[in-house]
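The complex appears here without one of its protein chains, the remainder shown in place.
The first chain written gets the first letter, and so on, giving A and B; residue counts start at 1 in each chain.
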Amino acid sequence: MILQVKDITKRFGVVRALEGVSLDVGRGEVHALVGENGAGKSTLTRIIGGAERADAGDISFEGSSQALSSPAAALAAGISIVYQHLNLSDELTVAGNLYLGREPRRALRGGVDDKAMRRAVTAWLDRLGAEFPADELVGRLSPSDRQLAEIARGLSHDPKLLIMDEPTASLAPVAAERVFAVLRELTAAGLAVIYITHELAHVFDLADRVTVLKDGRNALSAPIAEVDRGGLIEAMVGRAVEELFPPRTQQPDRAAAPALELRDLTLPGYFESVSFSIAPGEVVGLGGLVGSGRSRVARAIFGDPPERAADPLRGTVLVDGESFRPRGPRSAVKRGIGFVPEDRKAAGLVLGATVADNIALPQLERLASFGVLRRGAERAVAERETEALRIKTPGVDAEVGNLSGGNQQKVVLAKWLARGCRVLILDEPTPGVDVGAKAEIYLLVRKLADEGTAVLLISSDLPELLGLSDRVLVMSRGRIVAELEAEAATEESVMKAAFDGMETAPGLESAA
Amino acid sequence: MSAIAARVARAPRPDLTGAAASWLALFTLAVVASILSSDFLDKQNLLNIGRQAAPLAVVSLGQTIVILCGGIDVSVGAVMSLTTVVVSTEMNGDPSMVIPAVLLVLVLGAAIGIVNGFLVARVGTDPFVTTLAAMLIISGAALVYTQGSPTNGLTPGFRQISEGEVLGIPASIFFAAGAFVFCWFILRRTVWGRTIYALGGNMRATFLSGRRTALVQASAYLAASLFAVVAGLLLAARIGTGAVSAGSGYELESIAAALIGGTAFGGGRGRISGTIAGVLILIVLFNLVNLLGLPSQLQQIVRGAVIVLGVAVYSRRAVTGS
Partner (left out) sequence: MSATHPSTRPAARRVRRRLEPKVRVHRAVNRWLGPLWVWGVLIALVVIAIYTVPQFATLDNYKNILKQAVPLALVAIGQCGVIILGGIDLSVAAVMSLGDTLSMGIMNGGSGSILFAIVAPLGLGLLIGAANGAVVAKTAAPAFIVTLGAASIVQGVVFWYTHSAPYGAPALSFGELGFKEYGPLPALVVLFIPILALALIVQNRTRAGRHAYAVGDDDQVAARAGVNVTRVKVATYALCGFFAALAGIAVATRTGSGEPLAGTGFDWDSISAVVIGGAILVGGRGTIGGTMAGVLIITLIENAMTLKDVSPFWQSTVKGVIVLIAVIIAAMTAKETLGRLLRWRPMDAFRPRVAARPSATGEGGAA
């Protein structure tokens, strides 16, 4: 065993990220690490990579625990990590990035030995089947090529253990195959790999062993020959269903005119021919793997742009039966669309502002006469909402950045509840939210639906998706591949549809 | 982890890095100054400080607005200079021309602010370089306009806005106080002001809440220019002449006053009361150096040191996601 992880535990405040997790990786082994979002995979990699310390438990690399004291020590000992989030400098060349901080120098004349760098990097690019030269600026590479460069960087450290976090998330299929081939060659020569992925096909292609993490615990660890797809999915998702979800008391009136309807909405490169409708009072879940295009659809409806939109948005959006052109958030808000974005810190909240200020933000006009804010009205709204949502805060004048994750998320919801929406889009409403607050948020969403709001729920948390939705749509590679009634949908059927879509859908390479 | 620790530690404590800290520093400074120089607390000296502080206060208020929404305006000094020369030339000693001259400089200032705002908010240019270019253009225009010589057309009546006294207090202090109240009102009590703060705190979240981010951002530059014009008028009335270099240095001092007053560079946090404290800290220090009879070269050294130290100590980083 090159790496032995035994019973490690890691807490962040009251949140338990890892609880008694064990993992053994042998030389020449590809060890797949799978699990839902938030299962603890990333925390585990950070601990192995020396970026975090475990609170309890033993961890040793080649028999020594010293190797994991810091990222630099881990790297020096031979642990190299390819992160999911790209870690390259746009303004340096591929070669410059691969050797950043450890540039070879020329023996006699000093300075950077560009020739040696180019030679070494080109060898890796050759091996990985990359089409771009070592002298290209990283800022000019496509996402897939950047990912390949990142993998090349991980390999160029000549590691003994390579950790890859979703390495193929934005990699073109051809490139992914090359990467696998190289990994097979290197593992045959003794390299150990921890391979984190959502794509089960890759697990069976590549891995020798697989470990499933679920809610920060080991759910399964077995040689690949002893598990099958179904068993893996079951281990990932099967959990005691907690009574988090409020009962569906009212049947949505699907005969009524839909509150939101999409007809053949297409954004080339992101999603294709997406059509569905949501009745007033209905909660429609949009499931699928990360990168399947779910968030893009939601953002397109709200008028929030992708970074590179090369082609026009085609198709029709109807709100309450009337055609609606997504011109931007302002017009969407005016038409009664609310949007709880994926990343509350980056996009949902003004962290430095108070609870009251944040709640008031989408409805400032209503709280003002002739542009002058009515302080009483503003406070009243904020106090009403904090009370209704049971937001735990010292007061409405407290800074939002000081609240806990669950209460922050409630403030984001309060923004839109205070305004009142015809259509509410929730993009991953509960990551990092504790169970109690989750249950409260679910109750709110259900209540909102019962009052006639149409809700579009995007979630990677399958119990949440199934427990809350009246109907579940599954997206894969930018297309809707399945529509399941709440009664008929199970975690297995959603995952199956998503994974099947990955393999069969002719759709887009990657919609991330 | 440390974030949680910081959260726990921060909650009960009053915010000592913001405006309150600046007022505390000002108070301490005043005590020290009165010990070092017996003339400091002299009524005439205090009024003098007020008279000197008025233009800086007004221009710093506008600067604070721009910094609050995440930008910077280094053209305000040039706008002030331009104001002094245009207003004195157009007035040309004729009392009936006072109002047209003032209106003209306000229009000029508005035009400059709109161009700055449009470029930064819509075209997406860097605020520093954009307003730097504006500064170069305006200074050049002022030079061409005056052919480099000072202009002396201010009427005695106009000069009363600085030199006149109401209840024994210089009129310019009332103007500055009015500007402060106005600024406080629009920042704290209006939709616009709320949007300015939100913009500086998190532009993306503000945009996704349906606010008009570009328009409001642009209007901050308009406000800064208009405040600079008013400051220029007060300055012209105080020095009694129009000069192409009259306003130079005010861009630096206004930014320093805002930052020393606790406004975060990068936006979203800050109070204009802090800016006023920042202005007074600077002016009191300059005044003290004067009172102590230090040579003028030393005064300049002290000025620079005060600004670097004050900003280094009091600067706060803007709050950003994660």
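Note that in this section contacts are C-beta pairs under 8 Å (C-beta built on N, C-alpha and C of every residue); 3 or more make two chains touch, one makes a residue touch a chain.
Quick caveat: nothing in here was measured; it's all calculated off a predicted structure.
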| item | value |
| --- | --- |
| Hidden-chain contact residue, picked from the options B:22, B:151, B:213 or B:287 | B:213 |
| Residue of A:142, A:369 or A:490 touching the missing chain in the full complex | A:142 |
| Chain A residues that touch the omitted chain in the full complex | 71-72, 87-93, 96, 100-103, 105, 110-112, 114, 125-127, 129-133, 135-137, 139-142, 177-178, 180-182, 184-185, 205, 267, 269, 300, 303-305, 307-313, 325-328 |
| In chain B, positions touching the absent partner | 72, 74, 119, 121-126, 128-130, 132-141, 143-144, 147-148, 203-204, 207, 213-214, 252, 255-256, 259, 265, 295-308, 311-313, 315-317 |
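In this section, only the chains that are shown with their structure count from here on.
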| item | value |
| --- | --- |
| Contact set on chain B toward chain A in their complex | 1, 4, 7, 10-11, 189-192, 194-195, 197-198, 201-202, 204-212, 264, 268-269, 318-322 |
| Touching residues on chain A, where the partner in the complex is chain B | 12-13, 302, 304, 329-330, 332-334, 339, 341, 343, 345-353, 357, 360-362, 364-365, 368, 371-373, 375, 394, 401-402, 415 |
